[in-house]
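With one protein chain withheld, the remaining protein chains of the complex are depicted in position.
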Amino acid sequence: MSETAGKTASKIKVATVWLDGCSGCHMSFLDMDERLLELGSQFDLVYSPLVDFKVYPERVDVALVEGAISSVEDEHKIHNIRKHTKFLIAMGDCAVTGNVPSMRNPFGPEAILDRAYEQNVATQAQIPCVIVPALLEKVRPVHEFVKVDMYLPGCPPSADTFYTVLSDLLAGRTPDVASLTRFGA
Amino acid sequence: MTSEELLQIAEEANADREASDFEVNVCVALGCLSQHSDKLKDTLTAEAAAASPRTGKRCHVRGTGCMGLCAAGPLVRVGSAADAGAQTLYAGVREGDVKALIESLGGKPVERLTAHLDQYFRGQIPIVLENSGYIDPEKIDEYIGRDGYQALIKALTEMSPQTVIEQISKSGLRGRGGGGYPTGLKWSTVAKAVGAQKYVICNADEGDPGAFMDRSVLESDPQRVIEGMAIAGYAVGASKGYIYVRAEYPLAVTRMTSSLRDARRRGLLGNNICGTTFAFDIEIRLGAGAFVCGEETALIASIEGLRGQPRPRPPYPAVSGLWGSPTLINNVETFANVAPIIRKGAEWYASIGTEKSKGTKVFALTGKITNTGLVEIPMGMPLREIIFGIGGGVPNGRKFKAVQTGGPSGGCIPEEHLDLPISYEALIDVGSMMGSGGMIVMDDTSCMVNVARFFMEFCMTESCGKCIPCRAGTAQMYQLLTKICDGKASHADLDLLIDLCDVVKNTSLCGLGMTAPNPVLSTLRYFKHEYMEHIDHQHCRAGVCACGSKPLSELSQAEVPA
Partner (left out) sequence: MSAPVDVKTLVIDGVNVSGSAGQTVLEVARENNISIPTLCHLDGLSEVGACRMCLVEVKNSPKLFPSCVLKVEEGMEVTTASDRLKHYRQTILELFFAERNHICSVCVANGHCELQSTAQSQGLTHVRLPYRNPKLDVDASHERFVLDHNRCILCTRCVRVCAEIEGAHVWDIMGRGIDSMLIADLHQPWGESSCTRCGKCVQVCPTGALSEKSKFGAEHPKHPEFLPYLNMMREGQ
């Protein structure tokens, strides 16, 4: 009994985070299918859009961050995540490079908001000013805000990539990321 | 043209000169011209003509090249025509002074206009500038009157091309464009290269910020450059020369154009020069405002009518240059040194300077210095003597901080290295370089990070864009430097900047990119504390950066070294 409890306590705490991205990385993560069961027995998923925890835990061992930093809320979140995480993985091109969200950068947030909320709207055109967090001037990859421990490029990284990387990390090996995935993969 | 004929022209020119009792030399090079010295010259001419019947003395008013001290212009040197050495130099002469100036001829000099510049001229050795300010640059005969073209005739009639090259090698002359490559070695490489057609190119695409040595030589003594090129043509076996001069130097272009015409008329260019089989002519090509065209392969591309972009070397232009032919490229000042070496001998030249850096070097002294202008000093003179002796030190009681040499390829030298004797090697040792001769003095109102940023901006806008490290690397470094100046940078940004310096320096295609990080590296070497103040305390001690400056009380003494 105590042995089991001890095992549970020593399980690695994993979080996945969804910032400015399309959730495709999370979908690809789920595409590991039955292999998820095998990996899942080795860690606790303590925070994720896939489960129902509302608050980022105090101590997380590994966080997989999907999405770029686009708004003041993203910025706030990523600093909080970094503070409470031992090993932070930038998951997918949005987190690694800015990717599709960053395509607004050459135009600036005003032009984008105008296009989305004024020009392309048939009725009651207005730019939201409450509830929705303010956009940052530019969309930036995660590592421009906090230290990133591992980069997993790909749009999205394939399920096989996830499987190999997570297996390696759980086994204490350093995966050769570049041989598994690439920008845009 | 034989040497006898040349001598005759010289005698006539000098007799002509001495036929006047007095002469009034007005500098009409660009520095003084910008203060309307051309109008001043006209007024002086009219006043002298009006006074002549009354005094019974003949006075010749002459427009000359640069007299050196550009900041004190317009400069006028007057006195006995027979003894140029005893003439009086007047500074800051205005139209209202003309009457007094002409009146004083033969009497007491006008004290209030007299420039007391013993300190400025003491220690200078004019070789390249020996005629500047003494002859009318548009009169070839005045050049001949001061031993001009004797060297060319001597080379053509008494020396083999091989001997000429030996003399240049023995003199120890090195490229004055910045790199300091031994000139004799370059010449002999071109001479040995196989090719029916060879070319000589004079690089007059002077573009370093704060540098105007070559412009001054072209404006003040154009024939000297032509003579040097012709001798080089003879030595390496070239029959065709090009002067690649930037279009921003219109006066130099005008004077060079008329000088080429005069040299052709005197038979000093063209076929059968001096009755020999040697044929040589020179054309002018104008640069269109690209700094990178000072790089030899880009310059060649530009003359060929192509986009002014460098190409990888080897092959070097000495083997495959203009239109694939062996090509000799030297800078204006290098060519200007050739005639005196041939005339007076290699030993004489080699007796001036240091062990590895021979002869003199012309510097353009600018920035926070009392005597702004051109100086020609023997190699080996300590920087301190140039700046505080000849240059008169930093004005307005401010404190000297650094001197920048070598333009955007060079670096900033702090006070602690001011006793350094000037030579190619010594300057490289302290993280700068000789460069073409720009010398910008900075006082404590200059922020060294901002200075590095200025030069990086220069390199970024002047990068040709061909190779990626220079094209995008300079833009990234400029961005990082701006971030530091704005007080928004982190230590990681500084590390990235240092890393980029290394990459751009080692991977760029041509000299522009390879040396673009130098201003950053040298300011980091001597003024790292200024970088750290911007990063850690958002403090710019000179108070010029966007991050602002803070009172000393807000900065802990431990963290901010003096």
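Should a chain be cited, it is by its letter among A and B, assigned in written order, with residues numbered from 1 in that chain.
The criterion applied here is as follows: a contact is a pair of C-beta atoms (placed from the backbone, for glycine too) under 8 Å apart; a residue touches a chain by one contact, two chains touch by 3 or more.
Just so we're clear, the structure is a prediction, and the values are computed from it rather than from any experiment.
J.: For the chain that does not appear here, which of the shown chains does it touch in the whole complex?
T.: Touch partners of the hidden chain, whole complex considered, are A, B.
J.: Taking the full complex into account, find the residue in A:71, A:85, A:99 or A:164 that is in contact with the omitted chain.
T.: With A:71, A:85, A:99 or A:164 as choices, the missing chain is touched by A:99.
J.: Could you tell me which of B:115, B:439, B:509 or B:524 touches the chain that is not displayed?
T.: Within the whole complex, the residue contacting the unshown chain is B:509.
J.: Using the touch definition up top, pick the residue from B:326, B:473, B:487 or B:519 that touches the left-out chain.
T.: Checking each option in B:326, B:473, B:487 or B:519, the one touching the absent chain turns out to be B:473.
J.: Tell me, which residues in subunit B touch the chain that this view leaves out?
T.: Looking at subunit B, the ones touching the missing chain are residues 290, 292, 307, 311-312, 314, 460-476, 479, 496, 499-500, 503, 506-509.
J.: At which residues does subunit A meet the chain that is not included here?
T.: Considering the whole complex, subunit A reaches the absent chain at 90, 93, 96-100, 102-103, 105-107, 138, 140-141, 143-144, 148, 151-153, 155, 177-178, 182-185.
What we mean here is this: only the chains that are shown with their structure count from here on.
J.: Determine the centre-to-centre distance between subunit A and subunit B, using the mean Cα coordinates as centres, and give it in whole Å.
T.: Once rounded, the distance between the two centres reads 59 Å.
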